[in-house]
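Missing here is one protein chain; the remaining ones are kept as they sit in the complex.
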């Protein structure tokens, strides 16, 4: 994730980076479209929360991280892991409940983690990852490691007590945490308008003494810039920042959602501001060849198709060892 | 608690009211001094949290309420109940664990309630009463009753998730709640300076869209004015307010406190700003006769002494019925 | 008698009480136009309005506390947990407040509150959305705990729960929502604390509740074909528990089995076993206890794993058969 310096395309981002982001965003979208199809056709059980429409947030924020930095993710977490460079084969296998999945099939869609890449885990509990993110940051500070933690959450999560306690801890201890709020205007159906009595969620941060910014979450450059700044502040001991990224999910909240709480017009309007289209236009206008972008698109389609094939051909996990999988005898914290 | 109109002594407060407040504050102090002695001499078991030094807050706020309004109280709750006009005999008996106590000896210092006066209960859990206060306000709104709820809490309580969730509910539903934060600078030992990264706790309210004010909590007039205003806003449908009342506890946090976290000087300086002395001077300067004030003082001493005698002579509760006291067969909600 | 689903039966109990008692209202996450994650409240907001069918922020502790406060001033709230697992976020209000208020304040106050929501595994929702936590609540004095297995019970017991002056935890099972059954036209309510013998038998008594009633009955039928005659008791509510029914049955059969989906270790099975073992039924016991329960693990996601976690009809039947063969034949 180191940033090359030549060929700046937007403020400091390079063309090379932007193209990488394009690939990432396409991968997220293609992955989640595939998941959507799998659910629609009944091939996967459980539920899932798709990141389609929000790809620029994970991509821009994680683009601002260095290797060694970590994140905590959410129920809507596929995009975070892909943006970190996660293995889409292991993700697909996890969603299909296979032994080769990230969690050997124990976790499923809401519980993907990749500690080696810095993903401390998606979370089925709204807000559940926020205190954990703060703890990771505390650990880094105690270890005198200049690492940064990004705590992803939705807008709805900001009303959980867990957010509150986490935010205050981060503030008083000036921990290197960036709270990234993916404001897609709704919890499951509860709208930000009804569930908050403030104009912008960023305002909530001031109650903790945490600086906040609001960005267009569908513009990967803006997200990346805000992320870079917050990460730099955090890394240099300046404490936490909250970034409110305005975005939208195209699909229902989870697999069963009749969309009764929002209008077709609203969905249509947001689709017009698609983050991938936006980036693509930007790249074109900066002279990137369409053939190249289409090649990337084809590659991504192939990568996801391969992942699905891999997953489908993978073995099921063995139920016999379940009860032996609850406790560990090993200390994996690396002492 | 209706306010007479003649003889304004401070803005709109009448002399009559102020004298009543003087009696209330003395009663609170004398009650808690007596409790302090009882604990020191080992006559009471358990623990207690004294309100000595903070009397003006409960007195001023509750002075702003109408009958029918309700409060939720805290672990440091004796003052709240006395200000409501609570029965000091039943309080004393409760602390002594007697059958004649408010809770028949089941509750003790941290669990005094008097629903008939509007005290929905003290609480041993920091922040535990806040969502309950919000629910009471919701109930009143649903019943179309123009009643107001005061939610007392300490400064430390503001870092609990319960505060957060309660504050947001009150804000989005514009409920008639007044959050009264008794900022005595410390939780048990954790100082506001270390546990918050904001200058004034009142700032936290803005994160919910709740207006806030800060008052000198040792000046019963200021408290009463701020309270009256917030209560009026709440009653007329204007929603919640947070009042931060700056005050100080003279005694240790609870019965076992070596006061290692604060300096003698600090304690001494705050004692110079004693809320009762302050009121007394005010009354004197408005021509109230010292004899009268001394008479009140003597009466209060007698009332508390009687309460203690009453409590000591009261019978112990009967353990045999404990297991029958867990569930009720009666609907006491008055349908 | 009309037939309806377990979900519809629950909805009809809420609807009936809201129609007939102005103090009753319901709040929870996405229970308005969305109709709730499992559709239980579908249509209610249209009928009763947003005031009495109240969408809340994602703030379980806050909304349970708000339920308590409203109950203290005369309302009769029903609070929905979108998944019963999320009650874990509200434990202080449930356990330290709602459960204790009546007792702790010396009997002066009551908290007529129902907290209801879907429990259990089987939908691929994984470790944080599939738990059966009833053991916690039955350990907390002051709470009642109800877990119906059939539509008629779902309606009748929920009516009683709403009318109860005490806080009641009402756990529905996700896999039962679509179960269809006859539901009498009466809205009298079924008293909490009475179990039902769902199947009479002589070889052993199986105590169960919620989803496992169905699986146990099916297993018992299978075993009946092999000559085993099993009694199946559906507890319906865990607090109060109809222990007399259990004890009488064990005295007749001489053998005790408990089947629940919750994790075995520390589950309600232990309490049931202990109560039988300290009762007069002890002298009638001819066989060691058999518990058939969820594994001692969090609920795993993958279908074969999740299936292994929960007692299936196969597992129940096989476990019973092995045990019966050993204990009844060899004695």
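Structural remarks
Here the chain labels run A, B and C in written order, and each chain numbers its own residues starting at 1.
Simple rule for what comes next: a residue touches a chain if its C-beta (ideal position, glycine included) is under 8 Å from a C-beta of that chain, and two chains touch if they have at least 3 such contacts.
Everything numeric in this text was worked out from a predicted model, so none of it was measured.
Although it is not drawn, the missing chain touches A, B, C when the whole complex is taken into account. One of C:113, C:161, C:190 or C:263 touches the chain omitted from the figure, and that residue is C:263. In the complete complex, the residue from C:128, C:166 or C:179 that touches the missing chain is C:128.
Within the full complex, the residue among A:22, A:102, A:248 or A:270 touching the omitted chain is A:102. Only one residue in the set A:50, A:92, A:134 or A:192 touches the chain that does not appear here, and it is A:134. Touch with the hidden chain on the side of subunit C covers residues 85, 88-89, 91-92, 95-96, 99-100, 103-104, 126-128, 135-136, 138-142, 239, 262-263, 265-275, 277-280, 282-283, 287-291, 296-298, 300. For subunit A, the list of residues touching the undisplayed chain reads 70, 72, 101-107, 111, 113, 115, 120-121, 123-125, 128, 130-140, 142-143, 149, 161-162, 164-166, 168-169, 172, 325-335. Although one chain is not drawn, its touching partners on subunit B can still be listed: residues 44-47, 97-98, 101, 103, 105-108, 110-111, 123-128, 156-157, 159-162, 187-190, 194-196, 256-258, 260-261, 316-317, 319, 322-323, 325-326.
FYI, only the chains that are shown with their structure count from here on.
Relative to subunit A, the chain whose mean Cα position lies farthest away is B.
Chain geometry summary: the mean Cα position of subunit B and that of subunit C are 40 Å apart. Each of the following residues of subunit B touches two or more other chains: 161-162, 164-165, 168, 172. Contacts with at least two other chains are made by residues 56-57, 59, 61-62 of subunit C.
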